[in-house]
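To start, the structure itself, in structure tokens.
In this view, the complex is presented without one of its protein chains, the others remaining in place.
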Amino acid sequence: MYHLSVLLWLPAAFAVLGLLVPSRTTRWVAVVGALLTLALSVVLVLDFEATGPALQHVTDATWISALGVRYELALTGLNMWLALLATVGFAFSIVWAAMTPLGVDRRAKHVFFHLGIAQSAVLGALLAQDLILFVAFFDLMLIPFFFLTAQFGNGDRVPATIKMIVYTLVGSLLMLVAAIAVGVLATPPGAEVSYNIQEIAQRGVPEGSQGWLFACFAAAFLVKMPQFPIHGWLADGYKAMPLPVLAVFSGVLSKVAVYGFLQIAIPLLPQGTADLRWVVLIIAVVSILYASTVALTTFNARMVLAYSSVAQLGFITLGVMSLRPDGAAGALLQSVNHGVAVFGAFLAVAILGHRTGSEDLRDMGGAATKAPVFAVLFVVVTYAVLAMPGTANFVGEFLILRGTWEGSAPALAIVASIGVALAAVYALRLFIRSSHNRVGPVIQPREGARWELALLAVPVLLIIALAVHPQQTVEAADQAATRSVLSAAAAVSPDRARDILADDPSAQAAAEAAQSAAGGTGAAGGAGGAGAAGGADASGAAGAETAIDPATGQPVDQTAQTEGAGR
Amino acid sequence: MIALTAAAQAPDIDWAGLSSLLALFAGAVVVLLVGLLRSRFARETLVPVLSIVAFAVSIGLAIWQWDEEGSLMSGALALDPLAMIGVVGVGVAGIAAVLLSIGATAPREAAHGEYHAMMLIAAAGMAMFVGAQNLITTFLGLELLSIPLYILAATELHRRRSLESGMKYLIVGSVGSATLLYGFALIFGATGQLDYAGIAAAVGTEGLRDDPLMLAGVALVIVGLAFKASVAPFHQWTPDVYEGAPTPVTAFMATATKVAALIAFLRLFDVALVGTSGTWAPALAVLAAIAMIVGNVGALGQSSLKRLMAFSSVAQAGYMLVGVVVATQLGVQATVFYVLAYVVMTVAAFAVIEAAERETGHDGASSIAGLGRRRPLHAIALTLSMLGLAGVPATVGFIAKLRIVQSAADNGYTWLAIVLVVGSMISFVYYLRVVARVWGDDPETTTDVAATRGQTVAVEEPEAIPARAGDAASVPGLVPGGNDQPVVVADAPRLPITVLAVVSGAAIVVLGVIPGPLMNVVEDVARAVPGLF
Amino acid sequence: MSTGWYLAVSAIVFAIGAGGVTTRRNPLLVLVCLELMLNAGNLAIVAFARMHGATEGHVFALVVMVVAAAEVVVGLGIVVALYRNRVAVDVDELRELHG
Partner (left out) sequence: MSPAEAAWIVLLLPLLGAVVLGLGFRVWRGITAGIIGTAAVGLAFVFTLITLFGLLGRDEEGTRQIASSLYDYVSVGGVDVKMEILVDPLSVVMLLVVTGVSTLIHLYSIAYMRGDAGYTRFFAYLNFFVFSMLVLVLAGNFVLLIVGWGFVGAASYMLISFWYRRTSATKAGIKAFVINVVGDVGLVLGVILLLKETNSVDFLDTFHSAKETFGEDGSGSLTAALLLIMVGAFAKSAQMPLHTWLPDAMEGPTPVSSLIHAATMVTAGVYLIARLHPLMELSPTAQTVGAIIGCATLLVAGTIGLVQTDLKRVIAYSTMSQIGYMIMGVSAGAYVAGMFHLMTHAFFKALLFMAAGSLISAMAGEQNMNKMGGFRKAMPFTFLAFVIGGLALSGIPPFSGFFSKDEILAGVASEGGWHWILWGAGIFGAFLTAVYTWRMIFRAFWGPPVPEAKELEEGHLHHAAEHRNPATGEIEDTGVGFPGPEHHIAERAPAMRMAMSVLAVLAVVGGILGIPHVFTPLEHFLEPVFEEAHALHHVDTSITVLGLIVGSLAGIAGIAVAYVIWAKPTTRGEASTAISSGWQRRFAPVHRLFVNKWYFDEIIDLLIVRPVRGFGRWAHDGFERLVIGGAIVGGTTGAVRGASAVVRRLQSGYLRTYSAVVLTGAAVLVIYFLTQS
């Protein structure tokens, strides 16, 4: 039984410790801290039983008694893998920062302090089960990146970062008001105001005001990702931020927004979700197309990745808003994949940047001639970015497209799939213009340094591992995703909820509880409480050759004669 | 004769209750006398120490009287946790101001004795103002705290700006208090009562809700108090006075006056006039909204730090007013919590501004450029205070803002909460710009402070106004050249200021992460306000 | 005479005082006008005290007079300091702090 607070505050502790030790050793302290946190999170993930209760490793204490705000953390199917992605991401970027001049800069202490605080804040946002705690960490998570970019960024960084911070805070401050309003409105007269997510889900927010509340939450999350109309801060923010920091910022922080949708906006405001579903879907699809076209025409390598992230997050939002378990589980899987792919991609751009001095694709070309190992690793990352079938990104995208096809509308899935083709174009264009063709005018191609290749190998290995067995990520998310989207799906139309249940017999038990909560206000019965009955009979583990008799689905005895199959 | 004597025996005064107020007055007298001594040591160090002792004693006594319930001076002053928290707040602000004044030019110019005496008397005025339960004592408290501040603002007699700020504060301040007085007169006319309980009863029974005299009176009182708390349309004196006055005085004004004004607001509106809240609540809400927008927007383009803090205090006053508007237990708790948080954050900010001003000679934005490298402790303190004022989580500012927004959302003022949030979005821009300047180290802006230590630094005004030929005659003792360039010796900041900055910085974070204890204090303060559900 | 008349007079005096403060440029006269405004309030309080027969009103008026005096003294002190600092005795001269 591990105490989640240890995982949460470990990075912050190491951040402070880093301040005390002499500045030469700060970076190694930070690296040790990051690896320890990573180890702890891996242990927690392994310890999570998929068929166990919805909330595990719960730690619960009062934070602000007067307001009814509790300090409550828990590991659920939704946030487990994202927390692991966060620890991997921060470990990756801290090790990367430790190796670059950023790490030995005379103000290295600041770098690792801010990264540590940011990690704690991100983990806090992911693990929080209390609405106000989530909003507090959601806001806090941005501030370290402000300091990192203002001090260590490049170009005219201060106005760029201030624009980024204020832009994202517009959303999250609106969310603060919405969070409080949700807590307050959900309290039946006389009862104590409570911001616990499960509690509010049971109490049910009055349907009248769910609309604007969902709008506030959606605004905060869409600005954070970012998505099409409100991505003004993306270009300057990404250009100004130092690359090690940008890798984790782009890979991890946008996923907290996705988690926000799944854990808070949809389950707490089912009616609001149902009403505004189409607005978010349209935004997502337009983001995919718009960002893809921009990504395939811009000449700055960093901007290609920036806009590709917008497009990928457009897909993830599609999956989330399809209000179907496979769509939501696909979105979660895609979040993890996109995170890992982005870590590798930004490191590759950094390596290319070192060799060209600038990140302009027109100066690059022919990097592969002297750097075969780097080229192979970069190709695998490129395949992950463009979601080539075979990588887990494809599985994610397949589930999202299926969820959208059946949950939202076939036309939407078809338009979104244009994004898949465009993704192939911009990902390959980035790879070819940098590594293939003749040696570019400015670039001096040389093989990646040993540490660079070793570090780049980490995301590549993760991509391959996920590609071979994406099941563990999807399985964990399945029950939790069903629970969170069920009430919203029921709000859209009752028969959708029925066919979700039909689709996934294993969600039967969890669904009864959620079914009662789906009835809008004040339903009793804890949705979280009833753990899902044993998951689907995970067959197929047997390696032996079993001729499956298609009609009955049972393995058939070798000798038995079966009709249908050939004689 | 006997009857006369019998009738004229001494009134029964509850000395214990009054002790915290009397401590301040006694302190003022003692400091005044010690100030007369010839020796520099007596004046330079003994006087500040004594005034700190006076403040500390008054805080101690206030805490001692914490659980008392009742009234003093036959109903003139209230003795309840609300008043006591006011005294404590003022005491803390006073100590901070005194610490900032050590080594500053203002006390040297205005003779240490009088300077500190004025401060103590102003504090006494505030102590009276927060406890006042009678129109007379309220008006007396207000004037007792304002007049010493006029003088303090004008202490640096050789700096034209200080005099100007003093003059402006006096004239506009008097207009404000005259309006307040006229309001009190009308209320007195309408109810025939002077003490709050009487007024509350009269308003309740005789249905004075729509009596023209009463309404006009309440309106004028709102103007008077809003002026004192520097709420929007009546805030125009704040930026000029804050920038002109010497920084320690500005610090005292920004923190202590806000505590006094807000608590008086609470007591007057949530106790005496709670009956007519239907009329004044929406008006106050609109005023608060205007304050938030004007304060934040005004602060955007500021280059002088003190002027920026002035506009930010206008905005913060707007946030605090929300608690009064809501007129519920939660509202009172939210406002008192916010005020205390605001005091801590502003003290931290002014400590660093004062230190930077002593080093560079001016309070322009460039004075704190690259502070992160020169004075890391100051830089951290200023950063924490800026982030706290902006309302970033893990600082007491976030919790305070959270409480205000919840109290607003709880009572149907959700639109006000949205205005508050939009205002704080704008505030992030200028707070973060200050923080970026502190930590950024672009070389050209950092004046090379090390080189100028010890020499006289010509004060470079941010926007020097072309002095007219008429008054260029040089006055003996002034540095030649420039119409009134005062002499500023750039010397390293004294230890007390750094300690103050660090302590208040730490308090911002500690209270932000563990707000529990402060919450309990605020809870029993709210119980003291009867009549609210 | 009914209290209404006293009220009318006090309102008029208050208006005159306000007009004086906003138009006159000489600080001394501004201080005088401030006196006027305060005394208008005084007059109203005394009128109401007589109407309600509440003697505290008169105490209030006395307090106000003391306060008004204190203010004027401080005001004059600052004006003298300004004069010694070569600043013309003119309220509009005080515009170095703005923006």
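Labels A, B and C are assigned to the chains in the order they are written; within every chain, residues are numbered from 1.
The rule we apply is simple: a contact is a pair of C-beta atoms (placed from the backbone, for glycine too) under 8 Å apart; a residue touches a chain by one contact, two chains touch by 3 or more.
Only a predicted model underlies this, so the values are computations on that prediction, with no experimental measurement involved.
> Just to confirm, in the complete assembly, which displayed chains does the hidden chain contact?
Counting the whole assembly, the omitted chain is in touch with A, B, C.
> Would you mind spotting which of A:Ala368, A:Val385 or A:Leu455 touches the chain that isn't drawn?
Of these options, the touching residue for the absent chain is A:Ala368.
> Which is it among B:Ala83, B:Leu215, B:Ala272 or B:Leu384 that touches the chain not included here?
Here the residue in touch with the unshown chain is B:Leu215.
> Which one touches the absent chain: A:Thr25, A:Thr297, A:Gln444 or A:Ser493?
A:Thr297
> Specify the residue from the set B:Ala245, B:Val294 or B:Leu371 that touches the hidden chain.
Checking each option in B:Ala245, B:Val294 or B:Leu371, the one touching the absent chain turns out to be B:Val294.
> Given the full complex, what residues of chain B touch the hidden partner chain?
Residues of chain B in touch with the missing chain: 167-168, 171-172, 175-176, 179, 209-212, 215-216, 218-220, 222-223, 227, 233-234, 236-237, 239-240, 279-280, 283, 293-294, 297-298, 300-302, 426, 429.
> State which residues belonging to chain A touch the missing partner chain.
Against the left-out chain, chain A lists 163, 167, 229-233, 235, 290, 293-298, 324-326, 329-330, 366, 368-369, 372, 376, 379, 383, 386, 388-390, 394-395, 398-399, 401-403, 405-406, 410, 413-414, 417-418, 420-422, 424-425, 428-429, 432, 435-438, 469-471, 474-475, 477-478, 481, 500, 502-504, 536, 538-541, 543-548, 550-551, 553, 556, 558-559, 561-562, 564-567.
> Under the stated touch rule, tell me which residues of chain C contact the chain that is not displayed.
The missing chain touches chain C at positions 18, 21-23, 25, 91-92, 94-99.
Here is the rule we use: only the chains that are shown with their structure count from here on.
> Which two chains are joined by the greatest number of C-beta pairs in contact?
B-C
> How far is the middle of chain A from the middle of chain B, if each middle is the mean of its Cα atoms, in Å?
A distance of 46 Å separates the two centres.
> Roughly how far is chain A from chain C, going centre to centre by Cα mean, in whole Å?
The answer is 67 Å.
> At what distance in angstrom does the C-alpha mean of chain C lie from that of chain B?
So the centre of chain B lies 25 Å away from the centre of chain C.
> Hey, what residues on chain B touch two or more of the other chains?
Residues of chain B never touch two or more of the other chains.
> Give me the residue numbers in chain C that touch at least two other chains, ranges are fine.
Residues of chain C never touch two or more of the other chains.
> Of all residues in chain A, which touch chain B in the complex?
Checking each residue of chain A against chain B gives 64-67, 69, 110, 132, 135-137, 139-140, 143, 146-147, 150-151, 158, 161-162, 165-166, 169-170, 173-174, 176-177, 180-181, 183-184, 193.
> Name, in rising order, each residue of chain B that touches chain C in their complex.
It is residues 135-136, 139-140, 143, 147, 150-151, 154, 157-158, 160-161, 163-168, 170-171, 174-175, 177-178, 181-182, 184-186, 188-189, 192-194, 239-241, 243-244, 302, 307, 463, 465, 470-471, 473, 475, 483-484 of chain B that touch chain C.
> Considering only the defined contacts, which chain B positions touch chain A in the complex?
So the residues of chain B touching chain A come out as 333, 372, 387, 392-394, 398-399, 401-403, 405-406, 409-410, 414, 417-418, 421-422, 424-425, 428-429, 432-433, 435-437, 439-441, 515-516, 519, 522-523.
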